[in-house]
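What you see is the complex with one protein chain gone and the rest in place.
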Amino acid sequence: MPRPETRTLPVVAAVFSLPVRVYYQDTDAGGVVFHATYLDFFERARTEWLRHLGFDVRSLADGDGILFIVREVRVAYVRPAQLDDMLTVTVSVQHLGRAQFTLAQQVLRGEDLLASASINLACITVETFKPARVPEPLRAALLDEEHAHNQEHA
Amino acid sequence: MPRPETRTLPVVAAVFSLPVRVYYQDTDAGGVVFHATYLDFFERARTEWLRHLGFDVRSLADGDGILFIVREVRVAYVRPAQLDDMLTVTVSVQHLGRAQFTLAQQVLRGEDLLASASINLACITVETFKPARVPEPLRAALLDEEHAHNQEHA
Amino acid sequence: MPRPETRTLPVVAAVFSLPVRVYYQDTDAGGVVFHATYLDFFERARTEWLRHLGFDVRSLADGDGILFIVREVRVAYVRPAQLDDMLTVTVSVQHLGRAQFTLAQQVLRGEDLLASASINLACITVETFKPARVPEPLRAALLDEEHAHNQEHA
Partner (left out) sequence: MPRPETRTLPVVAAVFSLPVRVYYQDTDAGGVVFHATYLDFFERARTEWLRHLGFDVRSLADGDGILFIVREVRVAYVRPAQLDDMLTVTVSVQHLGRAQFTLAQQVLRGEDLLASASINLACITVETFKPARVPEPLRAALLDEEHAHNQEHA
């Protein structure tokens, strides 16, 4: 049975997004944004999304003694971003584990998808670099986010 | 004789500023923002300041056929910026020539000065990379800015 | 049936590699190489590998009017690289199409695998950014490389 309700919902509302402007520093001699720069854009959006959820990377490092390392990235580049573009970088939780989670991230220009990524992050201790559980309050917040993501994609 | 008038003016009001957040991508293994990254922060602020004056670097390149190249930078690093800091990056016109101009730029954290720069930019043509006059409407806007800067520092 | 012959071949000889040193600029406040920096390392190795095959990116752009854009990257981060590490970055051809090809790239420290990537590149024209065939002499060289890669992995 179809679920017409979800179709009429503004699904994008559940997805966190950060506006990012493109500067010369982000481009290369090909005239477009250098492919590695998208990973910088993704990191900025992830960090602001964590802050939006009530967590900042510095307190997580200095207070909780943990940090998130990127274990795997998959990026599909669809259309090039250009100098002075105002981009939107999104974040949503694809999958949440005990000591790692996977985010879906996108770079959009208006409604055009420029790049789409799946990024797996592991929680490790600052001291030993060994895997650590995602702290409980953060895990609860991520669980909510995962739930929101799955509803969107149901 | 003292000039009490200028002392009571909120001088900072005349200076354009851009908020910039520090992410892991901006830091190095020393635990602070990498020194070259400040030049990125300065470029972002210059670009937004130009936009604020009514000019964007892409139209200047594609429409007017000009771009600004950095001819000289002087940066004094006073205090290190750290992960997750919210910085303020300022721009003001120090000196305006026909085909080049010099900006004073600062990086602040709250009221603390972290870095102070003097950056000389030359206007060149996109095609030949030869010096070009600063386009008249932009020059007029920069002249106003220079005036504001000099009043502050009078 | 096993193929003992291939096992005794010094297979690594067929793989191009570039030594890359880690500097502060490549690291972040976590104390290790920032994940996006690996894409820079991969690009350096690809460019030197092309040169080793007799092709340089500037002549390809200025002479042949083509450039390669990254369409997809997949990177698995296995162990972190650290300040001052001397790394080896490898390149081999995984798959060769008419207007695109996929490279396997690795970052090693000694014999330790730090990161492993699959990077798909498309050949496009500098002027229109439209797909273009890989120029024939380069295609022939890549075909040899693909052959070498497949023998290794047979």
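Letters A, B and C mark the chains as written, and numbering starts fresh at 1 in each.
Heads up, the rule we're going with is that a contact is a pair of C-beta atoms (placed from the backbone, for glycine too) under 8 Å apart; a residue touches a chain by one contact, two chains touch by 3 or more.
Bear in mind the structure is a predicted one, so any value in this text is a computation, not a measurement.
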Task = Identify the visible chains that the left-out chain touches across the whole complex.
result = A, B, C
Task = Using the definition of touch stated at the top, determine which of A:Ala45, A:Leu60, A:Leu83 or A:Cys123 touches the missing chain.
result = A:Leu83
Message = Take the complete complex as the reference. Which residues in chain A touch the chain that isn't displayed?
response = 24-25, 27-32, 34, 36, 82-83
In chain B, positions touching the absent partner = 29-30, 32, 35-37, 39-40, 43, 61, 67, 69-77, 80, 126, 129
Footprint left on chain C by the chain that the document does not show = 21, 23-25, 40, 43-44, 47-48, 56-58, 61, 82-84
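Quick note on the criterion: only the chains that are shown with their structure count from here on.
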Query = Over half shared or under half: which fits the residue numbers at the contact of copies chain B and chain C, same or different?
reply = same
Ask   = Farthest chain from chain B, comparing Cα centres?
value = C
Chain ID, smallest distance between chain and overall C-alpha centroids = A
Note = CA centroids of chain A and chain B: separation to the nearest Å works out as 30
Distance from chain C to chain B - Cα centre to Cα centre, in angstrom = 38
Message = Can you pull out the residues of chain C that are in contact with at least two other chains?
response = 29-30, 32, 36
